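Okay, here's the structure, questions in a sec.
A single protein chain has been omitted; all remaining protein chains appear in their positions.
And now, chain A:
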Amino acid sequence: MSTVALNHLPSQSRLQSRHGQRVLIGLAVGLTLLFIVAPMAYIFARAFSRGWDVYVANILHPVTLHAIWLTTITAIIVVPINVAFGIAAAWAVAKHRFPGRGILVTIIEIPFSISPIIAGVCYLFLYGRQGLLGPWLQANDLQVIFALPGIVLVTMFVTAPFVAREVLPLMQAQGTEQEQAAVTLGASGWQVFRRVTLPNIKWALLYGAVLCTARAVGEFGGVAVVSGNIRGQTNTLPLHVELLFNDLNAVGAFAAASTLTLIAIVALVVKALLESRKSG
């Protein structure tokens, strides 16, 4: 009796754990399909629901093309600035000791934790006509809000932490020994940065830049406040999707959304490739 029971127990629990594993995997796959893959597939299904010609016509509409262009130019301006900022900030925090270091790290992370719409409203109150700098800007005929500069500023704010957040832990883990050795060997500051620091953080930096790009392209809430929604002028791609949707132009909205989704997918593939390089 007891031997039978003993033999019986482990096999049953093994069976149970294998069963549990299957349920868990099934659940994970099922939920991913339900919550991520299905809606994304639906975007493309709707975008092409009236055929390829209508899809192309929607994408090639001058206003949609302008939205794509505006979103691209915003990312082209924002990402390099944030890469430079991210490296500088991470460098300062990781390689130097100074009072207020902890506070600086917290401040850099603020855009992660506050809603983008707050960033938009802050910039509006600062640069808007009734804002702090508004009268001066107007007197000098400078348009910041409801123009490209405002869109760039808000996007920059929202995406500021991405590069710093990726690079900082790596720099901290690596310490300053290699840089110190280079300095002892007579390397200049720029040489140290280019030959020692940069190669060490290369993959983390690219990874941060990809995340930063994806976020800059997709930013909606903050930009919505400072855009002014002028078609063909200040309408970014995410805002354009909303606009088309409100116009009851579902195919147009989904066509524009499909370009955004494609950009996101490309960014994620690049990110996955970088991750395999980073760990490999």
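Methods note: contacts are C-beta pairs under 8 Å (C-beta built on N, C-alpha and C of every residue); 3 or more make two chains touch, one makes a residue touch a chain; residues count from 1.
The rule we apply is simple: contacts and distances are computed from a predicted model.
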Complex minus one chain; that chain's UniProt name from "Anti-sigma factor antagonist", "Putative two-component system response regulator", "PRC-barrel domain-containing protein" or "Sulfate ABC transporter substrate-binding protein" is "Sulfate ABC transporter substrate-binding protein"
Among the options A:47, A:68 or A:241, the absent chain makes contact with A:68
Answer key for A:103, A:173 or A:248 versus the chain not shown reads A:248
The one of A:91, A:146 or A:162 in touch with the missing chain is A:146
Touch assignment to the omitted chain, from A:95, A:202 or A:231, lands on A:231
Omitted-chain footprint on chain A covers residues 62, 65-66, 68-70, 72-73, 76, 124, 128-131, 134, 138, 143, 145-146, 228-233, 243, 245-250
